[in-house]
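Let me give you the structure first, and then I'll get to my questions.
A single protein chain has been omitted from the complex, and every remaining protein chain is retained in its original position.
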Amino acid sequence: MNKIRITRRTTMAGSVALLANPAIVRAQADPIKLATLTPLTGAGGPYGPVMAKAAASVVEEVNKAGGVLGRRIVLVSEDDQTNPEAAVRAARKLIDVDKVTAIMGTWASSVTTAVAPLCWESKTFLCTVSGADSITLLPHQGYLIRTQPNSRLQVTRVGEFILSLGAKKAFTMIPQTPFTQSTFDVLNQVLPKGGATHQSLIYDDKKTTYRTEVDQALRTSPDVILANGYTPDTVVLLKDLYRAGFKGKILGFAYSINQKLVDQIGQNEVVEGVYTFAPSSAEGGSAYEKVKVAVGSANPDPYTCQVYDHVNMVLMAIAVGKAASGEAIKDNIRKVTQGSGKSVDNAVDGLKAIAAGEKVDYSGASGPCDFDEKGDILDCKFRYEQIKGGKFTLVKIA
Amino acid sequence: MIVVQALVNGLVSGTLLAVPAIGFTAMFAVLRFPNFAVSGVATLGAFAGYLAYGAGLQMAGSLAAAFVAAGLAGLLFDKIAHLPLVKEGALPAAIASIATGLVLENVVRLGFGNEPRGYDRPIARDVFFGEIRVSPQQLETMGLALALMLAVFAALAFTRIGKAMRATADNPDLAALKGIRPERIATLASLIGMGLVGVGGMLLGLDSSIDPLTGTRILLSLFAAAVLGGLGSVPGAVLGAFLIGIAEELSVLVVGSQYRAAVGFVAILAVLTLRPRGLLGERAF
Partner (left out) sequence: MLSYLLFIATIGGIYGLLALSLNLIWGGAGMVNLGLAGFFAVGAYASALLTTAGQAPIAAGWLVAFVAAGIAGLTVTLSTTRLREDYLAIVTLGFAEVVRLVAANEIWLTRGTDGISGIPGPWKRALGPDFNGVYFLIVLGVLLVVFFVVRRIDRAPYGRALRAIREDAQVAEVAGKNVLRFKTEAFALSAAIAGLAGALYGHFTSYIAPDLFLPLITVYIFLAVASGGTGRPAGALVGAYLVMALLESSRFFVEGIPGVTAVQRAALKELLIAVALIVVLRLKPSGVLPERIPPAPRSS
């Protein structure tokens, strides 16, 4: 019923305007609705708000430049509460009431797995940053892409990096997450091949001190420790490692060891020399610089970069498909992200090129953004940084 | 050796846990309902202390700020939301206090967002005694906690107000007959109890970081400590906190850290089955 009303209004607006000026048709058409579904409360709370902000910045820029297909973009931001139950309700509302064509930025793997069936059943496109291997194996019929390298790929590279640091005895400290098991599996394979041993410990991410856990780890006299939690618990862990006088190398993921963590610890020698690791765009990629400005941070986390890419890719796919529908995005997203087109790093430039009939190849803030048929990224560079004097300095991108 | 080290670590975290546990159990003794708002109040105290410390106050001054902010917030909600419901039984008041905890958590979230914050406190390397290491800062925090506990015990034992509180907790009717005004005692219990909970939130946050969920994280350990010692018993809460602190650290060695939160639950079930009134009984002090 609702559908009929909208159609009729659109038709009427169109036919009236057509008489006057074709340009007005486009201006008055219904806006294109997109959504972010990020964790604004709950365990993902430190990440979701910035992600929503990055997404909004892209939409604002594109609207300023005239929108897509002559239509304005409206971005609806819902909170998934880091909770699949709340996420499912929010997604239902986004799909059925707002009638969004794409949902972007789902963070927790459990949220993505819960929301994905609603999306493919309703032909709504889903872009996620969740890393659990199982996600792209869901029967999503092409309605899902993920910009986060799956955890196997990431951990394999982490393992190789640990070996390149000259590790003989590595130790992993990690809370219970969907990556925990695959992290152990991969490292137990990769590290022994390179001549290093690997031991690990699962900790409770709600504890206020990890002294005993640190003791347990140090008892094995490791030379490299992989601190593989999220920001709040990693803060505590790094402090306790420093207190215990750990002299070896520490490595962690950039989503947890970031500028916020450094600020919070507030004492540079605690984090001096810590290595961080993140999927990354090629060196000198300009999209990453744009994200820095958009969210006002010198060190935006990988999730923020990824959701920035989601919005850019989705908007260009809509432009190429000439329709604001999940199906159009599904059919065209790979046409704007890979291939031999003109290399672009933002939707505004990309949309201009598309309007001029050119092909585009988006290369984003989180990486080259090329996807295989399952929706996993094909290839990804990783950015290795090291904290020196409280600042993140680039070690290499490889 | 690692066991001894775990015992030491447990003793430290137990001492910090004892402060809010005393607050919680003292309120229970006088007001006769379990105040679940301690989660939100501990968070509020931690943030009040954070603001004060950031504004340049010394540690003692910041702890005082945490105490006052948490105490006043606790008192306010007791007056407007919880105590009027106690007449209908402990449960409606307890349920309202869960909502209060959620209110305070989200007030903090409104003001500060979700990002964890840390007190700008120098982090020092541990000092070794033989093979056992202790952190000088944790010793300092522990000292503060112990001093605070001593002050509470002294106040309860020697001041007129303290004696009146104990009398009310033991037998409200008799206390009222003796001319002790129950309203005033209730006010004091809310203020001091929640003040201690706020200080506890700050003490536990000092070495880690604080965010809107800080209080929620310690909730179960806190309850476990109070129930273990006997709900309403102040020395019981201290004993319970030490035991829970030590058990949680030892559990890391035995079952792994991921089941830490279950330790409190198992302890509660065991105590309730074997010694239903807690280790030291329900008598207040």
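Just so it is clear, A and B label the chains in written order, and each chain counts residues from 1 on its own.
Simple rule for what comes next: a residue touches a chain if its C-beta (ideal position, glycine included) is under 8 Å from a C-beta of that chain, and two chains touch if they have at least 3 such contacts.
Keep in mind it's a predicted model, so treat the numbers as computed, not measured.
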Check: Of the residues A:31, A:66 or A:117, which one touches the chain left out of the display?
Finding: A:117
Check: Which of these, A:132, A:235, A:250 or A:317, touches the one chain of the complex that we don't see?
Finding: A:132
Item checked: Contact with the hidden chain (one of B:68, B:95 or B:250) -> B:95
Check: Hey, which of A:57, A:82 or A:228 is the one touching the hidden chain?
Finding: A:82
Next item on the list: Mind listing the chain A residues that contact the chain we can't see here?
Entry: 1-2, 38, 40-42, 45, 48-49, 52-53, 76-79, 81-85, 88-90, 92-93, 95-97, 108-111, 113-114, 117, 132, 134, 138, 176-178, 180-181, 202
Margin query: Suppose we count only contacts with the excluded chain; which residues of chain B make the list?
Written below: 28, 33-34, 80-81, 84-85, 88-92, 94-96, 98-100, 102-103, 105-107, 109-110, 113-114, 219-220, 223-224, 227, 231, 258-259, 261-262, 264-265, 268-269, 272-273, 276
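In this section, only the chains that are shown with their structure count from here on.
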Notebook entry, point to check: What whole-Å value do you get for the distance between chain A and chain B if each is reduced to the mean of its CA atoms?
Noted result: 39
Check: Can you list the chain A residues touching chain B in their complex?
Finding: 40-41, 45-46, 48-49, 175-176, 201-204, 206-213, 215-216, 219, 231-232, 235-236, 239, 242-245, 260, 264-267, 270
Item checked: In the complex with chain A, residue positions of chain B that touch it -> 2, 5-6, 9-10, 12-13, 109, 113-118, 120-126, 133, 135, 204-205, 207-209, 211-213, 217-218, 248-249, 252-253, 256-261
